[in-house]
Structures are given as structure tokens and as C-alpha cells.
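As you look at this complex, bear in mind that one protein chain is not there, while each of the others sits in place.
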Amino acid sequence: MELRELQGYASFFMTIFLVVMLYGYIIHLYRSEKKGENDYERFGNIALDDEISSDPVVPNPKAQKENEEQNK
Amino acid sequence: MFHWLEKNPFFFAVGVFVVIAFAGLIEILPNFAEASRPVTGLKPYSVLELAGKEVYKKDNCIACHSQLIRPFKSETDRYGQVSLSGEYAYDRPFLWGSKRTGPDLHRVGNYRTTDWHENHMWDPKSVVPQSIMPAYKHMFTNLADIETAYAEASTVKAVFNTPYGPEIDGTKAGWEKYKPTVLEEAKKIAADMKNKDVKDAVARGEVPEIVAMIAYLNRLK
Amino acid sequence: MNSLVIKALAFAAVLIIGTLVAVKSMNVNMDDTINQLTLLGAVAIAVLAFGVSAKYINQMKTDTATGELVDHNWDGIGEYKNELPSGWAYAFLGTLIWTVWYWLVGYPVNAYSQIGEYNQEVLEYNKKFEEKHKNADAATLKAMGESIFLVQCAPCHGETGDGLSGKAQDFTKRMSKEQVLNVITNGSDQLKYPMGAMPGGMASGADAEAIAAYVAGGMKGEQPAAFGVCAGCHGMDGKGNGGTAPNIAEYDETLVTAVLTHGKKGVIGAMPSFKGRLTPVQEKALASYISTIK
Partner (left out) sequence: MQSNAALEYDYSVAKLFTYTTILFGFLGMLIGTLIAAQLAFPELNYLLGEYGTFSRLRPMHTNIVIFGFTLSGIWATFYYVGQRVLKVSMAESKFLMFMGKFHFWLYFVGALLAVITLELGMTQGKEYAVFEWPIDIVIVIIWVSWGISIFGLIGIRREKTLYISLWYYIACFLGIAMLYLFNNMSVPTYFATENLGSFMHSVSMYSGTNDALVQWWYGHNAVAFGFTVPIVAMVYYFLPKESGQAIYSYKLSLLSFWGLMFVYLWAGSHHLIWSTVPDWMQTMGSVFSVVLILPSWGSAINMLLTMKGEWNQLTDNPLIKFMVLASTFYMLSTLEGPIQAIKSVNAIAHFTDWIPGHVHDGVLGWVVFMIMAALFHMAPRMFKREIYSKSLMEKQFWLQTTAVVLYFTSMWIAGITQGMMWRAVDEYGNLMYSFIDTVAVLHPYYVIRALAGVMYLVGFIMFAYNMVKTMTASKELAQEPQFRSPMA
């Protein structure tokens, strides 16, 4: 098999793999929301409620620890 | 699997990188060895031609001119034989261009001549009355940088094994010895030209940009 | 359909009609599949891009907050449970199917070669062309020659063939005095006629001047005695003895073909060889046109 041909096949199958991954991700997103594992839409609020004093949507435990230390 | 990626900015970045780098790997790398093989009989650019190529780049001819004849009958009738990959083996960088405000130049050496280029660069409208190309009169007075061209030839010989002779060796002494050869080549071009200042400059041992430029354009075949 | 979408489609239609009018006014051949597909692509761009975006913008006007509110509430901002737009999802699937078609059938990745396709195209075309015009009449040849001249020759020789004030050969006459003198002095061996090379210096001084004036003048009036030395090869009428030497009185097919094949370098400058760029029929056509330029 020629190198060029090999490239053709490699890219063809890799693409199919990528497409499957992408569709897998779509299914994952909608299923996990349906099952109640994660609500993705709430992340949209990160942009809307972005004052420095607002509560984070998902707090970063590391930063929280620092805050607690300061407030001691 | 997906949860894990979303939660971690580091792995997220790695994920993005892998996805975007993959296309490059598959598409570009495997073709390298094959496409850099020159067609038989292809000679590397002479030093004067390289200096002309620099002028071509400096005045950005690729903004308006392509060097790529596509495989359509309408293109080969107009510009000549279809371009082949191996013909570009010594083009660093490639100068295919992306826009034809003016015509393709890949084989312009086949159907235009020194005196035509001289007239055209001095005043495009004198040969093509409807031309919208600017005149490049400064090429008749600015001097081409032939020393840098020699350095370029030496570099591609040393680094990429471009087949230049032993006289191209990248040393200062080598350049002093080689310079008359370049001037000799320039004289041949200037002999076909009419501009007095250019002829005088070449006689003095200088190489105006236009001479190098024409040497390069004539080489495009 | 709502007014916004109609307006958008109307704009698309105006753009397409404008394009068609512009293209048609250039007499472009619409049988060419490439041209047809391009226009089809243009229609697709205009209709889809303007139509779809107008649809969504219109939705801002009409579609007031439908859909189900999600359970929680964020600082007074409600959220809707918004599903994937189904049109988008189906279209995505559609493009993937098209992709597979393009890949396996349209331009099959393991079989298609653009150079192969090009060679085929040229081969078929040339065969048809040569056959059709093998015995073309003079008028056809001249018309064909003119169109070739305008594309291939005019950039140097000018659209009227006058050589752009001395920048190239002037086809309105055969030779200038300067050119004749140059050939007499230096000789010529460029066109490879059966008679072979012409040596330099066959005449000089006043003789050469007289010959030059006579030839440049279109070989009219009294022939100078010195022309005898030329007539030996070029003939008394200067027409080249039936193609054994160049015709110096006028342009003929042999001469034009010879210059196209070998190129020519003279006192004006050099003309490169056009060998292989024109077919024999095209060369003949060109010669027939050039010989009529006045």
C-alpha cells in the first residue's frame, strides 16, 4: 500500500471516530441533564451574574479555602 | 469520560490541543518527503535569481499575482503547461499567491522578455494601456541585495542539501570570489535593456533591483 | 411566510439576478457545468444565509417566550428549557451524509485524479477541434486568428497589432528600415528555413541603404539594382521562393509558424518561442489573421 493511500484510510477512519465522539458528547449532554446529573444551562448565568461579590455558580474549593483563611 | 474533561482546565486544554493538532499531523507530515522531490532537470535558483526573488517578495508581487497554473484547459491555454509539485522544490517560501488581480506568472519566462519587463515595470500602461498595476520605477535605482542572496543559497545548500556547487560555501572569502559571477549574469540581462542608468550601474559593478527581478522572471518557465 | 423573510429572500433574488445580468453581458457560456454549479452555489448561499437569519430575527418579534421554565430561578432571571434546534441537528446530519457521498462517489478519495481529469478533457477537446476545423475556410480562419491574437499576441504587439510604438514587431507593415539594415549587417539564422543561415554583410553602405528603403517601403516603386543579391534567396518579388527563405514582402503562414516555433531576436527585442502553446490549426489561423493586419 502506498503512503498516500494509507493516509487516506487513516484520516477516513479517524474522522469517523471523531464524529462518533462528537455525537457521543451530544448524547451525553442531553442524557445527563435528563437524568438529573448535571444542569448545563445554569452555567449560562456565569455571564449574567458576574459581580465580584456574587456567589459563584460552582465555587472553586481552593479559592474558598483562601477566603476562609482570610476571614478567620 | 466527558465529565472529567469538563471539570479540569488542564486536561481541557490538552484535549483541545490534541484535537486541533491531530488534523495537522495527518494532513501535513506524511506528504513531506514526497512533495519536496524536484522534477528531473530542475536547477536551483542562481544567486542573481534569488536576489530577484527577494525583490518579488519585498514589493509583494504575490498580493496580485499567482504562480500556480491549475489543471483547466482555460488556464493552460492562457499560461502554459499545468504546474507540477516538483517544480517548486526549491521555492522557499512558495509564492503561489491567493489572488489574481494580475495574471499568473508561473511560466511568464516563456512568453515575456527582458525588454517587455523593462517597459512594463517602468510604466505598465505603455505596454498594457488598461493596466491598473503601479509602476515600479524605484526598482531601477534601488540596488538588489546580492550578498544576502548568496547567503541564502549557502544556507539552503548547507541545511537542506540544495544542489549548489562548491563555490557557494557561505564564507566571506567565498562571496568575494563568487561576486564577479553574479555581475557577469547581471551584465547579460542589462545588455538586453535600454535604460541608461541601469546599464551604467551594472557597468560599475552594481546590480539594480530591476536586473535581479528580470533575471528571476525570465527564470519562471 | 412573514414579511422579514420575504424581504430577505427578495434581497437574495436581487443579488442573484444582478449576478446573472453581469455574467450574461459578458457572453459567458452557461452550458459549462462549472459555471452552472457556481451559480447554484451562489443561490444556495444567498437564499439560506438571508432566509434563515431572517427567520430567526423574525422569531425575536413573534415568538414571545414560549417553552417550559426550568425549576430553579436565578436572581429573578428565569430560564427556559431549550432543546437543540431540530433543523440544525438534521442539517448537521445532512452535511455528514453529503460528505460521505462527496468522498466516496463525487471525488472518490482512492480513485479521483485532477490531472487525469484534465488530460482527458484536453484530449477530447483537441480531437474534436482538429476534426472540426481541419478544412476551415479562410473567413473562419481569420476570425479564429483574430480571437487568438487578442489573447495571446496583443499583450506585446498591441490590440491593433501596431507593436505599441516600437516595443514589438509592427504588423501593419512587414519591416522597418532599421530592421532590414540590422539583418543585412548581422545576418540571421533564427528561423531555420531550408535555405539555411543568411550571412552578415551581404551588402553595405549606399547599397544597403537602398535595399532597406525599398523593402521597408513595401517593395513598391523601382527596384534598386543592389536587391539582386537578396533576390537570389528571397526571390525577385521578395516572397521567399515558395517557402525556402523568409518572405520579406508580406506575412505568410510559413513565416508566422517559423517565428512561433523558434522565437526571434531582432533589433527591437526578443520574442520567445510559442512552440507547443498553439495547435497547428491555431497557428494557421493566426497567420491568416496577421497577414491581413493593415
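Observations on the structure shown:
The letters A, B and C name the chains in turn, as written, and every chain counts its residues from 1.
Rule of thumb we're sticking to: a contact is a pair of C-beta atoms (placed from the backbone, for glycine too) under 8 Å apart; a residue touches a chain by one contact, two chains touch by 3 or more.
What you see is a predicted model; the values in this text were computed from it and never measured.
Within the entire complex, contacts from the absent chain reach the displayed chains A, B, C.
Listed residues C:Gly18, C:Gly166 or C:Pro199: the one in touch with the omitted chain is C:Gly18. In the complete complex, the hidden chain is touched by one of C:Thr99, C:Thr160 or C:Ser204, namely C:Thr99. Interface residues of subunit B facing the missing partner chain: 7, 9, 12-13, 16-17, 19-24, 27-28, 31-32, 35-36, 54, 56-64, 66, 68, 70-72, 74-75, 77-78, 83-103, 128, 130-136, 138, 142, 145, 147-152, 154-156, 158-160, 170-172, 175. By the touch rule set out above, subunit C reaches the unshown chain at residues 15, 18-19, 22-23, 26-29, 32-35, 37-39, 41-42, 44-45, 48-50, 52-53, 56-57, 59-61, 63-66, 74, 77, 79-80, 82-85, 88, 91-92, 95-96, 98-99, 102-103, 107, 109-110, 112-114, 125, 129, 133, 140, 143-144, 147-148, 150-151, 154-155, 282, 285. Residues of subunit A in touch with the missing chain: 4, 7-8, 11, 15, 18-19, 21-22, 25-26, 29-30, 33, 40-48, 50-54, 56-61, 63-64, 66-67, 70-71.
What we mean here is this: only the chains that are shown with their structure count from here on.
Each chain gets a centre from the mean of its Cα atoms; for subunit B and subunit C, those two points are 24 Å apart.
Multi-chain contact residues of subunit B (touching two or more other chains) are absent. The residues of subunit C never reach two or more other chains; the list is empty.
Of all residues in subunit C, those touching subunit B in their complex are 114-115, 117-118, 121-122, 125, 151, 155-156, 164, 167-168, 268-274, 277. Put simply, subunit C touches subunit A in their complex at residues 70, 72, 74-75, 77, 79, 81-82, 84, 96, 103, 109-110.
By the touch rule above, subunit A contacts subunit C in their complex via residues 5, 8, 12, 19, 26, 30, 39, 41-42, 44-45, 48-49.
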